[in-house]
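With one protein chain held back, the other chains of the complex are shown just where they sit.
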Amino acid sequence: METTEAKNIIRVLIAKVGLDGHDRGVKIVARCLRDAGMDVIYTGLHRTPEEVVHAAVQEDVDVLGVSILSGAHMTIFPKIIELLRQNQADDIILVGGGVIPDDDVAELRKLGVAEILLQDTPPQTVADTIRDLVTQRAPR
Amino acid sequence: MLFVIKDIRTIVIPSTELVEPVLARNPRAIARLITRAESGDAECRPALEALYAHTGRAQVVGMTGVAGSGKSTLLDMLTVAARKTGRTVAVVAVDPSSPYSGGSILGDRIRMNQLSGDPDVFIRSMATRGALGGLARATHDAVDLLDAAGFDMVFIETVGVGQDEVDVVRAAHTIIVVSAPGLGDDIQAIKAGLLEIADVHVVSKCDRSDAAKTIKELRSMLTLDVDLNRKRAWPIPVLATSSEEAQGVQELLETIDRHRESLETTGEIVQRRRSIAETRVLQTAEAFLRGEFAKHRDGRVSALVERVMAREIDPHGAAQELIAGLQTEN
Partner (left out) sequence: MIEPKRAQPAMALDDLERQIADWEQNELADFLARQKERKAQFRTIGDFDVKRVYTALDAAETPLEDIGLPGQYPFTRGPYPTMYRGRPWTMRQIAGFGLGADTNKRFKYLLSQGQTGLSTDFDMPTLMGYDSDNPRSLGEVGREGVAVDTLEDMEALYEGIDLEQISVSMTINPTAWILLAMYAALGQRRGRDLNKMSGTIQADILKEYMAQKEWIYPVRPSVRLVRDCITYCTRDMKRFNPINISGYHISEAGASPLQEVAFTLANAVAYIEDVIATGMDVDEFAPRLAFYFVSQADFFEEIAKFRAARRVYAKLMKHRFGARKAESMRLRFHCQTAAATLTKPQFKVNIIRTTLQALAAVLGGAQSLHTNGMDEAFAIPTEEAMKLALRTQQVIADETNVTNVIDPLGGSYFLENLTTRFEKEIFRILDQVDELGGAIKLIEDGWFQAQIAETAYETALRKASGEKPVIGVNKYVEEEMPAIELHPHDESTERRQIENLQRIRRDRDNTRVQALLQRLRDVARDDSKNVMPLTIELVKAQATMGDIVEALRDIWGTYQERPVF
């Protein structure tokens, strides 16, 4: 049976993990992903890795976007990756954002962060990147 | 807790194979099947059908009220209270989709964090995707799924309602309408046409000084509305809650339970179940028809339109012909 509903709307969970509250960037990202036709689950500020992974599983998101501007990215991202594995959910595409030095960007990619979107990435680029990542992934 | 299923990460698992893991309350399986139900993919229908047989046990509670009235905050506290009684809890929280892009920002989860990590709590956000009554089309499917998965209580949070978005009445057994002080001069429940649908009225944010006034007004509205009270065996309570020190939450949970008992003893539960079932049948049928019309838009529909334009047939006759055509096809 067919309904009129749009199929396969991309689901993205956007979270601020860690203690910093700089949400100017994530809110712009959330908005441009919505305007690109995606469902964005916004979990707010000051989340723990456990909370976001738990939410990402229940929401069955395609992409988990985590923004960190506190400098704690090398502690927090590895933890999230580990938790995704433990929950058998590492098919969820992990995308990072915030202020992250180049050396760390390279290291994080190696660890399994699919893409890092730094500050001032134009809104359209963010949406395109997310869509490309989801399209490239095997169907599920 | 982990049910042994084929690795959901690497292969496309047929929905029917998710039925068992859903019944075993595997979170990934539940989550994935809800996504498929949302996408309207026919592939998942047999699975949902199989699961439907396992539904009917959960206590389904709808929570509605204008935007920002405190629904999510209250649900977070209610969940904690219900967990303390040993019950498992699921929440389906609905927010509107953008009419322009079809996308959405779903923010109810922000407040539901007290029990993050508890495997006996499952929260799912859902966009309306064009549905108008305050719920998403897949909300019913999600509720069934969670019911089948064995959650004792399933809460539905509607979108922050404006006018007449009351579909939740035909989706839940108990309806809670939340009003908050200071969101405008009128009691919002009245403005939004929610007064009559409530089984329980809640005035949230009672830590605020203007709350007493809201409670008083709501109470007097309810006593004035004689009709409302004559109709029901259940006198509609007005409860005060506050997120500070979780005030009034225990009482609310007890009230919900008492309402449930009252439905059982008066037998009204059967009527409510019937009304939910009826809505589901009719809505699904409508959606089905709409889908069919869309499918045939360029073919059969447009041929009929041409004939109407040429005055060979009138619109009514064309519609009948269209539907008759669908019937013979199926």
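A and B label the chains in the order they appear, each numbered from 1.
Going forward, a contact is a pair of C-beta atoms (placed from the backbone, for glycine too) under 8 Å apart; a residue touches a chain by one contact, two chains touch by 3 or more.
None of these values were measured; they are calculated from a predicted model.
Considering the complete complex, the chain that is not shown touches A, B. Among B:Leu33, B:Ala58 or B:Ile105, only B:Ile105 touches the chain that is left out of the view. Across B:Glu17, B:Glu49 or B:Glu244, the single residue that touches the chain missing here is B:Glu244. Subunit B meets the missing chain through residues 68, 73, 105, 107, 110-111, 182, 243-245.
For subunit A, the residues touching the chain absent from view are 18-24, 27-28, 30-31, 34, 42, 44-46, 48, 70-72, 74-76, 99, 101-102, 118-120, 122-124.
Methods note: only the chains that are shown with their structure count from here on.
Taking each chain's centre as the average of its CA atoms, subunit A and subunit B sit 27 Å apart.
Contact residues of subunit B toward subunit A in the complex are 2, 7-12, 27-28, 30-32, 34-35, 38-42, 45, 97-98, 100-107, 109-110, 113, 116-117, 122-125, 127, 129-130, 137, 287-288, 290-292, 294-295.
Those residues of subunit A that touch subunit B in the shared complex are 1-9, 11, 30-31, 33-44, 47, 50-51, 54-55, 57-60, 87-91, 138-140.
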